[in-house]
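My structure is below; once you've seen it, I'll send some questions.
With one protein chain removed, the remaining protein chains of the complex are shown where they sit.
We just call them A, B and C in the order they show up, numbering each chain from 1.
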């Protein structure tokens, strides 16, 4: 079987390097080009010794004729890199936020830049396969979801779509430090992050509009209200989101069995999103593309509580990007993503 | 100044050993007796080499005539140890849950035992100085609050008392592993707890009725509804609680200034509970008796969000017990608790 | 291609569960039976939710006719389980220590039991492929090396064999906590192991005679003197060994180039053991079967220093066991072991 040629724009961040790891081992992909500004000219192995098996050299620009490009650039720069590629007909999976939001004004509001190609926003597809699989298959630009949105939307989608939620939803997320990337900052310094938990983004985190956009679209009323507070906990990988909502009067009268049935039915054919009956832990997903979802009704208050877990760099970034590519190119959806979680 | 004599029942758990550390350095206390079942007969330094400076030997029962006893036993056993002491006139600070709940039926419901001395439940005082300082001063039995309740009640008390909350409250807490004690279990094994976040107690955690009891008493309506989900994060000490509630129509029209004012006023004379204007982190409290409280209104949804931080073994256990003793014996409330947090 | 049938004896420890992860994805192996005493009768997924994809049930004894059995039992019990299998002609890879030592008296001395089948000790092969590849291919019992010995022997073998070392060798190893297994102990409790480094086994660690046996056999003089001190550091996986020795007069006159040449030549055809020119880190091996070896001469003292890194559960246990199986059955030596390290 002929392999497609793939390139990674900005391989030197954590999403980029995880993409390299996954694509290198993909049975239908040949990784042919990797870029990175500050590291251009260096062997990948010089920057990331654990990837010594990949013999590639980092270049300033994509080289060779790639069939698919993954952009792991930061926002704004990513759109600028992608637009010319898309116009040349290269299919793109964008790990940045630049094609996730449909309303062009939100880029100015949340990301502080004018979108360079608003006309592409509505041809781009939000790359959450559980919601948009068939559109992804046909898309030229797939906007890979953010890590928090992946965990929050997958936790809430069945309940929102079924219209069982009344009023505000709280999403309380706990992320490993790698979610903040490889950039050097005081809060990600080991001595500061270790033995520490902190809340951040309390004024409004950039992943909020994504969550709202996707859940609005699922909601029978067309509108959800989300209070989202992300936290950083002292681990490298993983996100656990705990979501809280009131149940609408008259709904879920069948209690936890009905709730479990609702969730199980929603995800019954999903290769990676699994409804579980014991509280999941981030360690159950380490290094894998799994998303574990655990819904329950609080015995004390009747509140709907849903706990979800992912590896933020796999299902929350590079793994989902590969899953999207698999769908776009008609590969087995699990190709290159079969690894079981690493435990302990 | 004459020192009072103090004893610790069950010094070998994390709360007990932290009590030993704090009492040893207290200017008005002589630590004279420490007990522990399995370790009886051993020097304290043989079990805890870091406490080599304390020359005491662990005994099976309290020895000497102590003026105050701290019980760090588990529930049920603690009440059994305390009742005879209390009857002899020894003043007691109970780190266990055995005198926290006022309704005797809750011991059977949540802790699965019949309370041995229900007649003492209403003379015992819930030892949260911020709410019950004057009663603590006069009490013979002080029920030291749980670690989660300390963080949750202090986060919510000002808003609940002011009647600004409408409907359900969500308390999402993140605790270090030491909260589970020194007992050996699979979830507290390093290889399992490291690089992991998990939710637990989803069916109802034993600290919930405490939180409800205290907030009910503060609420103008006499009733609050709390959904409480504790989580374990990979650090040794610290609890961060993020609390969410809707604001009652017509309340807090003054926005964040009014909210900050409400909280600042409530805690203005507190030596340890501080209202802060930047999101606090558990590391800001490590080894100290501080509780940091950060209230805000979500700019997107108007939701009340309050983040609080404590060191679970200090303000959440041994430090608060010493604070209670200080109040009971008329010492400076901060005596023995002046240590600044250890950072980084 | 027909797959061989494999079984794992005692799947419930960390080596066993890692074997399950690796064998499940091996292209030439069908995992047909897994045993575990306390968990017998349970689905594997009930004990290890991350392995839900493996549909097997844990049984008390191996079932089905397996071609190869992996024993992840503790010492003594392992030999007792293996001997009847070996007599039936099942080929065995023993993760325990029970067939590693050639001198039968050492089992009594170091492991405190009489070996039940001393006659098999000399047909068993010490399963370090870098030293014994051809014997492994023909063996019926392969004694999989200990984690520390793997790192120490691979660090020292080229220098010892070349006879360049004079006098005593120091091996100072730093291991993650998973090396102590899944058994519950105070030192492996999260709150005790976190933020902590400790030395142990100072009176003599059981892995010492293995290291000595293998290096004695390589040494031109037939004898090495090793002082070995293991340490536990607060991470889950990984061993880094730093080895120190004096250089014999007249040897390595070519300095670091000669040293690097000596090591590179020794490992030139090895698929997993790589000589590196920058100091390696355990994270460079996480989840992979790599052993990274970095030799140098101290510029100040001329001392030979060799740093080696492995993932203790992969090259130090389950991965090396799979590598041995690959050699025994004529598979590609890297089959099932191609995963690149997980980073960060």
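The definition used in the following text is that contacts are C-beta pairs under 8 Å (C-beta built on N, C-alpha and C of every residue); 3 or more make two chains touch, one makes a residue touch a chain.
All figures in this text were calculated on a predicted structure; none of them were measured in a lab.
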From A:236, A:288 or A:326, residue that would touch the chain that is not displayed: A:236
Listed residues C:21, C:50, C:206 or C:237, member touching the removed chain: C:237
Chain B residues touching the omitted chain (full complex): 14, 17-18, 21, 24-25, 48-54, 178, 182, 194-195, 236-237, 274, 276, 278, 280, 283-288, 292, 338-344
Residues from chain A at the interface with the omitted partner, ascending: 14, 176-178, 182, 184-186, 188-195, 234-236
Missing-chain contacts mapped onto chain C: 167-168, 170, 172, 174, 176, 191-192, 194-200, 202-204, 208, 225-227, 229, 231, 233-238, 240, 242, 244, 246, 279-283, 286, 296, 298-301, 303, 305, 307, 344
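The rule is simple: only the chains that are shown with their structure count from here on.
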Interface composition of copies chain A and chain B: same or different, split at half: same
Nearest-to-centre chain - CA centroid comparison: A
Chain centre separation (chain A, chain C; CA means) in Å: 36
Centroid distance [mean C-alpha coordinates] between chain C and chain B, Å: 46
Distance from the mean Cα position of chain B to that of chain A, given in whole angstrom: 38
Chain A: positions in contact with at least two other chains: 194-195, 236-237, 280, 283, 286, 344
